[in-house]
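Have a look at this one before I ask anything.
Only one protein chain is missing; all other protein chains are in place.
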Amino acid sequence: MNMTDQMMNMMSADMMEMSMDMKLMQECMEACMAAEQATTMCADAASGDNMGKMMSMCATTADMTNTMMRMMMRPMGYSMEPMMAMLQATMMMTRACADECMMHAEMSDHAKMCAEVCMNCASACEAMMASMKMA
Amino acid sequence: MNMTDQMMNMMSADMMEMSMDMKLMQECMEACMAAEQATTMCADAASGDNMGKMMSMCATTADMTNTMMRMMMRPMGYSMEPMMAMLQATMMMTRACADECMMHAEMSDHAKMCAEVCMNCASACEAMMASMKMA
Amino acid sequence: MNMTDQMMNMMSADMMEMSMDMKLMQECMEACMAAEQATTMCADAASGDNMGKMMSMCATTADMTNTMMRMMMRPMGYSMEPMMAMLQATMMMTRACADECMMHAEMSDHAKMCAEVCMNCASACEAMMASMKMA
Partner (left out) sequence: MNMTDQMMNMMSADMMEMSMDMKLMQECMEACMAAEQATTMCADAASGDNMGKMMSMCATTADMTNTMMRMMMRPMGYSMEPMMAMLQATMMMTRACADECMMHAEMSDHAKMCAEVCMNCASACEAMMASMKMA
């Protein structure tokens, strides 16, 4: 069992009494981490003409996905409405960022992979939100 | 003219063609900065029994308000829907954080001031959103 | 008295027993905040050829100055050696970033102002370190 799994097990214990789907949450955290990394690298590689919008959106996506991940890692302060709103915002930002990156996918491997990782993050946020609405 | 004003002037130039209310945006940025500082300090001072929830919410509010401020400072990547969603999330988080801090306001000067600064940030986000809906 | 001054007054009370120079610390915090803002905006504006290195350095400087400011805002965890090391790292990064921005100062107002704000932050970190060595 690796460290991340150990950490998630501890979190599960903290959240036993809350009706959160821990499997979806772990997937969402991991998708956010991957998105923070991919967008940080994609922004860094995005120099040259016509890359300014993608670079800027990637920088903001990196900050939002890090904030989203940290929010999920702090069960003591869970508050459903702000968390749903932050999942919504992260889903919209990662989708918008993926759309922009796709426009540069043919010229840049970073942008191509970043678009995929961002789409995956958007889906993970959406699945997490859906499970919270049902709870 | 101080540095912040100079920076805002440069941003205004960048955003001339966008229909953003620069005065409301500057107020919103400053309210976010103040909230990041107040929540960082309030979380730090929040040791002792029954303070765990406030500390956790303040930590997340600090991350969200910093992310909100940075998003506004990156005009190259402006995208209306994700920005509206992030303003909504920040408004809900700062309000929830203020409610929690108010419960400790009698015992803690940090919590009392943090509640005020967070309420002010929530109002600034709301005003910014309202101006964007009209645009 | 504005909110930042109020917050600083509360911090002074927390740190009465520590031998920290509060005036220098407040200047250092404010210089870090200004540097986070200036580098975030400068990175955003830095599209086009030959701007990649400046953009990348500004992005890292924004993260380091935010981290430096937050560290100073958490008196409960003050630990002299890591703080001195982080002041040293922030001083070196802001100086290196200022040098890079200066190379673009003629073409970009953002870069010109960012260089000044970064140099100011480097000086504030140096002054803070000097006062801690004497303590």
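Just so it is clear, A, B and C label the chains in written order, and each chain counts residues from 1 on its own.
The rule is simple: contacts are C-beta pairs under 8 Å (C-beta built on N, C-alpha and C of every residue); 3 or more make two chains touch, one makes a residue touch a chain.
Since we're looking at a predicted model, the values are computed, not measured.
> List the displayed chains that the omitted chain touches in the full complex.
A, B, C
> Give the residue, chosen from A:Thr40, A:Thr61 or A:Thr94, that touches the chain omitted from the document.
Answering carefully, the residue with contact to the hidden chain is A:Thr40.
> Among C:Thr40, C:Asn66 or C:Ser108, exactly one should touch the missing chain; which is it?
Within the whole complex, the residue contacting the unshown chain is C:Asn66.
> What is the set of chain B residues that contact the non-displayed chain in the whole complex?
43-44, 47-52, 55-56, 59
> Tell me where the left-out chain touches chain C, residue by residue.
Given the touch definition above, chain C has residues 52-57, 59-60, 63-64, 66-67, 70-71, 74-77, 79, 81-82, 85-86, 88-89, 92-93, 96 touching the missing chain.
> Identify the residues of chain A touching the omitted chain, counting contacts across the whole complex.
These residues touch the chain not displayed: 3-4, 6-7, 10-11, 14, 33-34, 37-38, 40-41, 44-45, 47, 62, 66, 69-70, 73-77, 109-110, 113, 117.
The rule is short, and it goes like this: only the chains that are shown with their structure count from here on.
> Which chain has its Cα centroid closest to the overall Cα centroid?
The chain sitting closest to the overall C-alpha centre is B.
> Specify the angle of rotation obtained when superposing chain A on chain C by their C-alpha atoms, rounded to a multiple of 5 degrees.
180
> Quick one: chain A and chain B, Cα centre-to-centre, how many Å?
About 21 Å, centre to centre.
> Quick check on chain B: which residues sit in contact with 2+ other chains?
Where chain B meets two or more other chains at a single residue, that happens at 66, 70, 74-77.
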